[in-house]
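A short worksheet on the structure shown next.
With one protein chain withheld, the remaining protein chains of the complex are depicted in position.
Right, chain A next:
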Amino acid sequence: MHDGSGRIVVQGLTKQFGQVTAVQNLSFTVEPGSVTGFLGPNGAGKTTTLRMLLGLVKPTSGTATINGQPFHRLGNPARVVGAVLEAQGFHPNRSARNHLRVYAAAMGVPDERAEQVLQLVGLDAAADRKAGGFSMGMKQRLALATALLGDPQVLVLDEPANGLDPEGIAWLRSFLQSFARSGRTVLVSSHLLAEIEQTVDQVVIISRGQTMYYGQLDDLRRQQQTRVLVRPADPHALVKALQEDGITEVESTPDGQLAVSGADSMRIADIALAAGVAVYGMQEEQLDLEQLFFRLTSGQFTAAQHNPYGQPPGGGWGPPAGGAPQQAYQAPTYQQPGYPQQNPQHPQQGTGWGGNA
């Protein structure tokens, strides 16, 4: 039987769907007592990974365990782990209450538990309506109610905020935090860092099925760095001069600028002057978390580089209960003075969340 630790361990997980490698050699650990974010762009392999963890998809190689055991050896698994994998898993003609009673019976919990979780997610008024007629957000709530039915120690949620209204999102956020604070485990996926930034303590960031970052969100925040975008007359000469001065972290951007890390603009200007390279423009760029996330995961899709809906990054998650922290987060990031001009290839700068790499 399982060890009751509440720990999720993923080791060397790989899944091949025919020619498609959905997940490649993925490893991470999720500890109890904290909310772990599982991040990656669309198609990165989040859902596939979570389904392998839950025994629904058979890994090509590698292992995933909950409480030290693979899913199929958990005994009565729903008492250990609850999962929200999709908001569509309902018989359209079965009422919410009957849906919950079916699974209450399967996991051997009393029927009153169905009433409790209905109330918890705020669906008690709709309990006798058919799930097929539910809105997306109501389905998400019912999916969450199903996951909580067995009072599990571990919660696994795949994009649970989809379709939830701001109130629902704020509620979910505080629910997950208090759930984790009671010493239990939460693993929640999203394709938007901003969406779960307020909620998670730890993140696993994947792209194209591979781990790009795995650790404390605070450590990632500390990695936030300044870089300077320079538009020199002769990039090669400037790169050479910078290297001679010991500045080696230089990348060229798609629009022909140089992105220089590890030096401020004054020092770069001095070096350029000494080397006799004309500089037509220079901007300091502060990478925030969202940009870091994008840099970690960029390149999967070029199409992801602009957001056709022009929605601000905080929009996916809606205003939190307290409002203030997220406002503070959005403002400095996307209204940096002069920033939009820097990347003329992406006219949607300042609105799309992904255009900053």
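Heads up, the rule we're going with is that a contact is a pair of C-beta atoms (placed from the backbone, for glycine too) under 8 Å apart; a residue touches a chain by one contact, two chains touch by 3 or more; residues count from 1.
Going forward, contacts and distances are computed from a predicted model.
Within the choices "Aldehyde oxidase", "ABC transporter permease", "Xanthine dehydrogenase family protein subunit M" or "Fe-S cluster assembly protein SufD", the name that UniProt assigns to the complex's undisplayed chain is "ABC transporter permease". The omitted chain makes contact with just one of the residues A:102, A:136 or A:266: A:102. Checked against the hidden chain, the listed residues A:94, A:129 or A:267 yield one contact partner: A:94. Where chain A meets the chain that is not shown, the touching residues are 17, 47-48, 51, 54-58, 72, 74-78, 81, 83, 85-86, 88-95, 98-99, 101-103, 105-108, 146, 150.
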